[in-house]
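Here the structure is laid out as structure tokens; the discussion comes afterwards.
A single protein chain has been omitted; all remaining protein chains appear in their positions.
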Amino acid sequence: MTEGLFAFGVFFAAIFTNNILLTNYLGMCSFLAVSKEIKTSVGLGMAVIFVMTCTSVINWLIYYYVLVPYDIVYLRFIAFIIVIAAFVQLVELVIERLSDALYAALGIFLPLITVNCAILGASLFMVIREYTFLSGLAYGAGSGIGWAIAIIAMAGIRTKLSIRSKVPFGLTGAGITLVIAGIMALAFMGFAGMIVIT
Amino acid sequence: MKSYKFRQVIKENVGINNPVFVQILGICSTLAVTNVLKNTVVMCAGLVFVTGLSNLTVSILRKYIPGRIRMMVETLIIAAYVIIVDVVFKAFIPDISRQLGPYVGLIITNCIIMGRAEAFALSNPPGLSLVDGLTSGLGYAYVLLIIAFLRELLGSGSIWGFRVLGDWWTNWNIMIMAPGAFFMLALFIWVVKGNFMKEKQGASGAPQAASAGSSPQPASAGGKS
Partner (left out) sequence: MLSSFLIAVIVMCALATFLALLMVIADLTVGNYGEVKITINEETEMTVEGGKPLLSTLMGEKLFIPSACGGRGSCGFCKVKVVSDIGDYVATELPWITEEEKKENIRLSCQIKAKKDLAIRIPEELFNVKEYRTRVERIRDLTYDIKEVTLKLIDPGEIKFRAGQYIQFQTPEYELSSESVYRAYSCSSVPSRKDFVELEIRLVPNGICTTYVFEYMKEGDEVTINGPYGEFFLRDTDAEIVFIAGGSGMAPIKSILLDMAEKGIDRKATYFFGARTTRDLFLLDEMRELEKRLPRFTFIPALSAPAEEDKWTGETGLITEVLDKHLKEGNNQEAYLCGSPGMIDASVGVLTKKGLPGELIFYDKFA
């Protein structure tokens, strides 16, 4: 299988069969908190796609060109997290300068993302599975898109739910969101078998 | 007064203000590792260790950390302890370490640890912070253990790897997979919130406004900026 096709497979898998949120449970905290409103979910989703793709690429380069040659692979946690933190802060500065509209839409979410486990998780999964550069890029982008799709879908469902349904007291808030997430995860499992790639 | 504070911290972290089912933090790892009881125990041990020690360290250093880079320093401290845990696991229990995969590393972004560091360790003495960290970890641990016990029992018919349910039991595979995790946790929260939280909320949400006769104040609500 050519590398490009493999990368495309990874991309597709990351969105559907191996959704970083519904299959790997990453990014739950902000997912549970933000998915009440569609507009904020879209904003956060866009921010996540952008940050995840870029940091995956940067971290791939750092891993294979700095950590591995110098044999300090065990320090990857620190390296990845400081790259993510620095990147997010840089992006915030740049967006604020360049576009007020974009900053209003994305800017407030950026600090939230630094501690989003999905961003760090994507980088970690990428090196565990020993992806090539192209696959790493595909994985980062796909995971971001998968996360965004999950949170936007959840926001839509919760908005509908809030209008009509009476949720039992014990399930309000996190409880019902988890149940919906479980059902979504079930649904996404239907995609398994489309792709024979992890 | 001192021992009262300790008891209060313990009571809060384990029950009323439990990180998992009240504050809804640290969910990612809760769902990920609870499909096998053995892995869960290892993960909980790691988390209790990291939370306790990082709380202790942040508390000792709290007077010397400059405000601007506060979060970075906390993250670095947590990352350092997580690396220790990761390396120890890899050395002594490599199989489990491989099964846990990146989730040990993801302890760094576990909202519970960062949350305790910010909310408690920064403004409390080391001894108390250590206890707060350990008990938060314990509050997290027992929830996970209950969920893991049920998931492994129903999903693989076993406890700690030993098959306990006979051949008559068809494994509920869904319990080991993602949807099962979501449902189990939701069920747990439902049971706890429905039975124990009702009094705290003041049933069916009576408007808080009418009873605020004693709380007006001409100052802003504090909170950290």
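Here are some notes:
Letters A and B mark the chains in the order given here, with residues in each chain numbered from 1 onward.
Rule of thumb we're sticking to: a residue touches a chain if its C-beta (ideal position, glycine included) is under 8 Å from a C-beta of that chain, and two chains touch if they have at least 3 such contacts.
It should be emphasised that the depicted structure is a prediction, and the values quoted were computed from it without experimental measurement.
Screening A:20, A:83, A:118 or A:145 for touch with the missing chain picks out A:83.
On the side of subunit A, the interface with the absent chain consists of residues 62, 66, 70-72, 75, 78-79, 82-83, 86, 89-90, 93-94, 96-97, 100-101, 104, 108, using the contact rule stated above.
Heads up, the rule we're going with is that only the chains that are shown with their structure count from here on.
Centres computed as Cα averages put subunit A at a distance of 22 Å from subunit B.
Against subunit A, the residues of subunit B that register as touching in their complex are 24-29, 31-32, 71-72, 75-76, 79-80, 82-83, 86-87, 101-102, 105-106, 108-111, 114, 174, 177-183, 185-186, 189-195, 197-198, 201. Of all residues in subunit A, only 22-29, 32-33, 74-78, 81-82, 85, 114-117, 120-121, 124-125, 128, 168-176, 178-179, 181-183, 185-186, 189 touch subunit B in the complex they form.
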